[in-house]
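Missing here is one protein chain; the remaining ones are kept as they sit in the complex.
Up next, chain A:
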Amino acid sequence: MSIKMEAVTKKYGKDYALKNVSISFEKGRIYGLIGPNGSGKSTALKLITGLAFPDEGSVSFNNQTVSRKTSDSIAYLTELDMFYETFTVQETIDYVASQFTDFNHEKATLLLKEMKLDTTKKVKTLSKGNRGRLKLVTTLARDAEVILLDEPFSGLDPLVRDSIVKSLLRYLDFDHQILLIATHEINEIEPLLDEAIAIYYGDIIGQEKVEELREEQGLSVLEWFKQLVEKFEGENK
């Protein structure tokens, strides 16, 4: 099982979201796609999910070009609120469950309990933290081959962040899934990562195994990323 992006370019207007990006992701690994806001992380995830299309290049999953149908195998947590405001929590869960055959109801029930979400509440009445939790329930309850998390900690307090990390550890099958987390909050996910990929305004400027980074170079992911950015900006002045 693998995801491949080959020479992918994606533009929004005159701005490049991704510039000739080639990268692949393999089963059994946890990847961190790190970079500042607007660096192309969300676009990369949307392209993998089939929610956006490359202007140039190709994106494939298991050697098949990605399409909307690919979402059958990819659980995607968006940075944005992708909810129907008038739905209750339960209706939201039921809708997602109806669309994805890999939705695991038992897991969803456990997650709901753990996240302390009231299933009768309407989405529009939920706090930002609880919306984040609900997104996590609908994503992690799927036994999908690929899990994509786009800024899972965005705007959430430390308690919620902690519960998200715990849920990731408890509910994901790290040996059989690809987990890709896109975030600019590097410290939160560093302990989870196998590999870090640095993205900077459309360019992939580095990719490193986190263990090697720590043990051989004595760098944290954040320090490594800062070094890369300085080097990249120096070269492109």
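Everything below uses one rule, namely that a residue touches a chain if its C-beta (ideal position, glycine included) is under 8 Å from a C-beta of that chain, and two chains touch if they have at least 3 such contacts; residues count from 1.
Going forward, contacts and distances are computed from a predicted model.
Asker: Name the absent chain by its UniProt protein name; which of "Ion-translocating oxidoreductase complex subunit G", "ATP synthase gamma chain", "ABC transporter permease" or "PTS system mannose-specific IIB component" is it?
Answerer: When "Ion-translocating oxidoreductase complex subunit G", "ATP synthase gamma chain", "ABC transporter permease" or "PTS system mannose-specific IIB component" are compared with UniProt, the left-out chain turns out to be "ABC transporter permease".
Asker: Out of A:Asp94, A:Glu114 or A:Glu185, which residue would touch the omitted chain in the full complex?
Answerer: That would be A:Asp94, which touches the missing chain.
Asker: If the missing chain were put back, which residues of chain A would it touch?
Answerer: Chain A touches the chain not shown through residues 11-14, 46, 49, 51-53, 67-72, 76, 78, 80-84, 86-87, 91, 94-95, 97-100.
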